[in-house]
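Removed: one protein chain of the complex. Kept in place: all other protein chains.
Here is chain A:
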Amino acid sequence: MTGPVVHDVHSLPADDNVNPYAFSVDLDGRWFLQKGKMIAYYGQIDFHGIGHGRLDRLIAGSFHSPLHAADWVVAEGRGKMLLADRSFDVNSYDLDEGNLTIRSGNVLAFQPSLSLKQSIIPGFLTLIGTGKFVAASNGPVVFVEPPIRVDPQALVGWADCPSPCHHYDHRYLRGFLGGLRAHTGFGGVSGEEHQFEFTGAGTVLLQSTERIVPELATGALPEEDGIPGDGGHVPQSGSQLPQLPGNLRGLQRRFGL
């Protein structure tokens, strides 16, 4: 039996997993990361909110999601940064002139050489370009190739797939018995009447359970013992201020309010 491994700044892996639940970034420059996912760091690292002057050009180049702007920060500097998320399994993925669409709550961090865009499918983000990103999943990730049908909750994301679409089990939903089931509830549901169907070439990422990684209210301190500051009174991100009407609301988001 080996004892606990003690890491220092040199022994921490560079851009690799420390264990299944923590990832170490060898930072020399900038990374985007979702608020609250950094657990520790060595070195000189500054964290800037998105939407603040100096980083404008970077953000124009690689961040195209005003909806999520309030949830992200830019880490800038040199050092080793550890990322983790509620002891979910963490993995890094390399994209080479590729694209990958992933559930927005699952992304922890990405290199600015990638560009982040909102997917046209609600709740998903698309990363395009070349670079590395880190994502969490509830249980280890399994890569599968289409054609496949996937439980909506087990889906983490997909790469290079042309046609994510819905699939309904009509044989079950239709007909006399189906109607009877729908109206009376008698007979129960299998819970598998609806799947996401993927066809064509590409890769589909599955997590090992049908429990989604819940999106955390970022920027809020958890209401717990041992956390200085009045944790309970920080409102959820995006609702700190009364919402301005019309186009001004976009402006608010733009400034990360």
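As a convention for this text, contacts are C-beta pairs under 8 Å (C-beta built on N, C-alpha and C of every residue); 3 or more make two chains touch, one makes a residue touch a chain; residues count from 1.
Definition applied: contacts and distances are computed from a predicted model.
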Protein that the absent chain corresponds to, by UniProt name, given "AIM24 family protein", "Outer membrane beta-barrel domain-containing protein", "Cysteine-rich domain-containing protein" or "Raffinose/stachyose/melibiose transport system permease protein": "AIM24 family protein"
Touch as defined at the start, partner being the missing chain; which of A:Gly29, A:Gly43, A:Gly61 or A:Pro140 qualifies? A:Pro140
Provide the residue numbers of chain A that touch the chain removed from this figure. 138-140, 142, 144, 147-151, 154, 169, 171-172, 187-193, 195, 204, 206, 208-211
